[in-house]
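Only a single protein chain was left out; the remaining protein chains are all shown in position.
Should a chain be cited, it is by its letter among A, B and C, assigned in written order, with residues numbered from 1 in that chain.
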Amino acid sequence: MDLAFTQEEGAFRAEARSWLHAHVPSTPLPSLETEEGFAAHRAWEAELAADRWSVVDWPAAYGGRDCGLVRWLIFEEEYYAAAAPARVSQNGIHLLAPTLFAHGTEEQRARILPPMASGHTIWAQAWSEPAAGSDLASLTSRAVRTDGGWLLSGQKTWSSRAPFADRAFGLFRSEQHTAKPHQGLTYLMFDLRAPGVTVRPIARLDGKPAFAELFLDDVFVPDEDVIGEPGQGWHVAMSTAANERGLTLRSPGRFLAAADRLHQLWRTQGSPHAMRSRVADAVIGARAYQLFTYAAASRFLDGEPLGAEASLNKVFWSEYDIALHETALDLLGPEGELADTAWSEPYVFALAGPIYAGTNEIQRDIIAERLLGLPKGRR
Amino acid sequence: MDLAFTQEEGAFRAEARSWLHAHVPSTPLPSLETEEGFAAHRAWEAELAADRWSVVDWPAAYGGRDCGLVRWLIFEEEYYAAAAPARVSQNGIHLLAPTLFAHGTEEQRARILPPMASGHTIWAQAWSEPAAGSDLASLTSRAVRTDGGWLLSGQKTWSSRAPFADRAFGLFRSEQHTAKPHQGLTYLMFDLRAPGVTVRPIARLDGKPAFAELFLDDVFVPDEDVIGEPGQGWHVAMSTAANERGLTLRSPGRFLAAADRLHQLWRTQGSPHAMRSRVADAVIGARAYQLFTYAAASRFLDGEPLGAEASLNKVFWSEYDIALHETALDLLGPEGELADTAWSEPYVFALAGPIYAGTNEIQRDIIAERLLGLPKGRR
Amino acid sequence: MRFLLDPEQHAFAASLNGLLTAADTPSVIRDWSRGDHSGGRALWSRIAEAGVFALAVPEEYDGLGARPVELAVAFVELGRYAVPGPLVETVAAAALFTEPALAKRFLPSLAAGGTMATLAPMDSQYALDGDAATTHLSLTPDGLRLAPGPATPARPSLDPARRLTPLLPGGELLSPTPPTEQALTWARLATAAQALGVGEALLDRTVAYVRQRTQFGVPIGSFQAVKHRLADTKIALEFARPLVFGAALTMSPADVAAAKVTACEAAYAAARTALQLHGAIGYTAECDLSLWLTKARALRGAWGSPDECRDVVLSARA
Partner (left out) sequence: MRFLLDPEQHAFAASLNGLLTAADTPSVIRDWSRGDHSGGRALWSRIAEAGVFALAVPEEYDGLGARPVELAVAFVELGRYAVPGPLVETVAAAALFTEPALAKRFLPSLAAGGTMATLAPMDSQYALDGDAATTHLSLTPDGLRLAPGPATPARPSLDPARRLTPLLPGGELLSPTPPTEQALTWARLATAAQALGVGEALLDRTVAYVRQRTQFGVPIGSFQAVKHRLADTKIALEFARPLVFGAALTMSPADVAAAKVTACEAAYAAARTALQLHGAIGYTAECDLSLWLTKARALRGAWGSPDECRDVVLSARA
């Protein structure tokens, strides 16, 4: 058991730090949930990719450095410590790419991953439907077989990044009247500007169009954009969902950096005693999350599956993130009400944490049933 | 809407205060959960009763002053502010007496209430059974008809006060094979020293025998000790249970006095900043509980039923009580670990709050279903 | 002691409730957020006609006398409908105009709804809705000033219906020794009552939502985790309510501070619960729920943070 990094890992950290120091914009980019900000963040992705920093853990063939999980964690620590921009390509990198690595064809990977790595193609996710949220298997959008491909129809919602993104991926019902609702689903990718697609932006609490409704009317998707076997989409997607809740959605570096900034804010505000416990808990929580992740990564490298433990991770970070940002707003005093401080948009973003990527209620059910072995109830 | 007390109420308060000032023992009595302490508290009940302070809201015929709910609240505020002893007779006064007022015969009231008021007869409750806790209706102890009365058999548990008390009351199954489990139950009173009764004291977390298991083997109970109609016990008991969760189980005076002592402790310890929020919340919570109770009492005096609102009250005071005592232990620093401080036994006592008198889980179900109108689930 | 609203107070609440139900406040709020104050001004007049501002004005200046209980009744309803505008600030302004000359000059119009006053507290550079207000007041180290107007631009609040405007410096010195503490007490009472109404609206809307939203074939309101979370919301609001009305009766700064922190924390907790149980739909600006969610957060910090209020409670006992 040790926490020491190798000399090579130290050199990698130093190289990342130095690159970030030279490249991170000195003033924050505009919010990525605006048209202007989206473009600026896309350009930043290209800048990262130019020096192979956008997907460090991917194979070199697709734009990465094949650097492994530990260096990815190191990179993320440096990335957020450098206050580098949010990653507009995260849906693709964290959700779609792992699915392609696990279930895609070589042709799909070669075609899709490099433009994802460079920010040329930005991906939106298209999971939820109005009547299928936590109960994702109940979705009804259809994929109907046609010559050389499929025709998609129906409605998707809470499609994050969709207002400005290029393409999307999701599950569609390709067989009706199956024995169980999660059978007969197919995992497809489609173009958000294809004929038949209508994107209706939806504004988040702070008014920014962070997601969209997608209306699909006989949208053609060629066979080459099916991932895995038709009808096996649930299985294909669940490996993505497990990943989504796992190590990569929120890297420890993000919270270590946020806790540092919170501690700094507390000191700037005169180190008020009444807030000390909450600031200390934020600092401690970031360290706990880092070490929990190191342990999970070590197990993963030993070949152990992560599985339901990802649910522990999801509940922890999402509640931690809100508590940290609430503490920051409270430290700001009357300024904490303002919507344009450095803490305002991250606070609004954090509020979504317990809802998306599997609500925390669903996660607690999973923890109780799969990790603790409690009986399934009717909830 | 007003919070002002009448001149007569003010005079009543002054009279109570002055009597308490003259009579409350200057050193605390030993714990009532010990044999010695039980006897001392019984003597204190007699002292209260001698000047008609033990049951101020009862009719004068039974030892009270018929003073009404408002003066009862006033008395309780003065009682706890004076740091007067805990009430060893509370099971009888708060649980059995209201049942007798509602469902007892005049003969029963005349026979039972005066010795209850004087501390001559101390009552234990005998509700729970090993397999019937939250699911109280599933109890199996039997009452079998015999000449002139009933024979009780079976096992009761968590019978508070039973190790040193005189008599007990509870529900027994007098009809088998009813359509629903809460049918065919009868409410009976019995002597804890009657032939066939075995009392096995059970020690609380701190080792004190605060309750007992009761083993009953053909214990004879005369017909005169049935309350209400045989077979109607559930209905009779539920009016008691509603009362148990309602206004009288924890009077606001108790928490106002505890919050005052907590605030005093905080100041004695140098008013530590880190504890300020918790102390303030205790002070505010006591006031909230007082005013909530005043409002409930005002509605009650208007003739409105209290009903499911008692569940709000139960969850509030039980969680409040624990938080207050945890704060006190934390304020004591290393001394907080000791079992013999003024805060130790009340802390242990508070820990039982969310469990007894209907667990807080059951209370939250009631609030959700009866006050908010949410659908009954399988829990 | 009879700690219940009188029938007249109930009737007043019901009539305000009717007025506000008819007013379609969500569209008024959305217009207000975009800087279109016409609907909000019209609503302001109707609220004034109902006598709300007159409850903070002595009878000799065309008011109904200082009636904090009725004011609290009114502000619960204003919060329940998330009515926009410097409502609290106008009440606080009324409490500042105690000197006869000022009272005569400002109060009749304030009671009648002709004055929409805003006020920058001592510890903040911002006044609420300065772009809409007709009277701009600053509490400065010199005393109470009539500011020349709002400075632009306003800063946005997390609640889009609250526009925080710096005030232009200088202006007429109205009073070197204004009754600041009294104004703060009125402001906190009104904020506490408003927060209580916001919290109750959040609970009601969420209860309605979880009864009709189904997942896994049943209403999500039948899940015990959902039920218990809403039960906790109900408990917090039901114990905040008596503090608000108790404070209105005593108007002691400590009682009012206790009501403020408790009602605002209960409302913010209700907001967190409402958001979680609505799921993604609750996170959108187009869902009306957002109008209450964001207000709950803003009120929590307005006119005294939770910690400041707790300090007042303990200091009063020292």
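Just so it is clear, a residue touches a chain if its C-beta (ideal position, glycine included) is under 8 Å from a C-beta of that chain, and two chains touch if they have at least 3 such contacts.
The shown structure was predicted, so the numbers you read here are calculated from the model rather than taken from an experiment.
Undergrad: When the whole complex is taken into account, which chains on show are touched by the absent chain?
TA: Displayed chains contacted by the hidden chain, ordered by label: A, B, C.
Undergrad: Which of B:Phe12, B:Tyr80, B:Trp123 or B:Trp158 sits in contact with the chain that's absent?
TA: In the full complex, the listed residue that touches the missing chain is B:Trp158.
Undergrad: Just name the one of B:Arg87, B:Arg250 or B:Arg364 that touches the chain not displayed here.
TA: Answer from the full complex: B:Arg364 touches the omitted chain.
Undergrad: Among A:Ser18, A:Thr146 or A:Ser277, exactly one should touch the missing chain; which is it?
TA: Checking each option in A:Ser18, A:Thr146 or A:Ser277, the one touching the absent chain turns out to be A:Ser277.
Undergrad: Among A:Ala22, A:Ala179 or A:Leu372, which one touches the chain that has been omitted from the display?
TA: Per the contact definition at the top, the residue touching the missing chain is A:Leu372.
Undergrad: Across the whole complex, list the residues on chain B that are touched by the chain not included here.
TA: 128, 131, 133-135, 138, 157-158, 202-207, 211, 272, 274-275, 329-330, 333-334, 336-340, 344, 347-348, 351-352, 354-356, 359-361, 364, 378-379
Undergrad: Using the document's contact rule, name the residues of chain C that touch the chain not shown here.
TA: Contact residues on chain C toward the absent chain are 223-225, 228.
Undergrad: To test your reading of the contact rule: which positions on chain A touch the chain that is missing from view?
TA: On the side of chain A, residues 1-5, 9, 70, 263, 267, 276-277, 279-281, 283-285, 287-289, 291-292, 294-295, 297-299, 301-302, 309, 312, 315-316, 361, 363-365, 367-369, 371-377, 379 touch the unshown chain.
Please note the rule applied: only the chains that are shown with their structure count from here on.
Undergrad: Quick one: most central chain, C-alpha centroids?
TA: Of all chains shown, the one whose C-alpha centroid lies nearest the global centroid is C.
Undergrad: At what distance in angstrom does the C-alpha mean of chain B lie from that of chain A?
TA: 53
Undergrad: Touching two or more other chains, which residues of chain B qualify?
TA: Where chain B meets two or more other chains at a single residue, that happens at 276-277, 377, 379.
Undergrad: Residues of chain C touching 2+ other chains?
TA: Those would be 218, 223-224, 226, 306-307.
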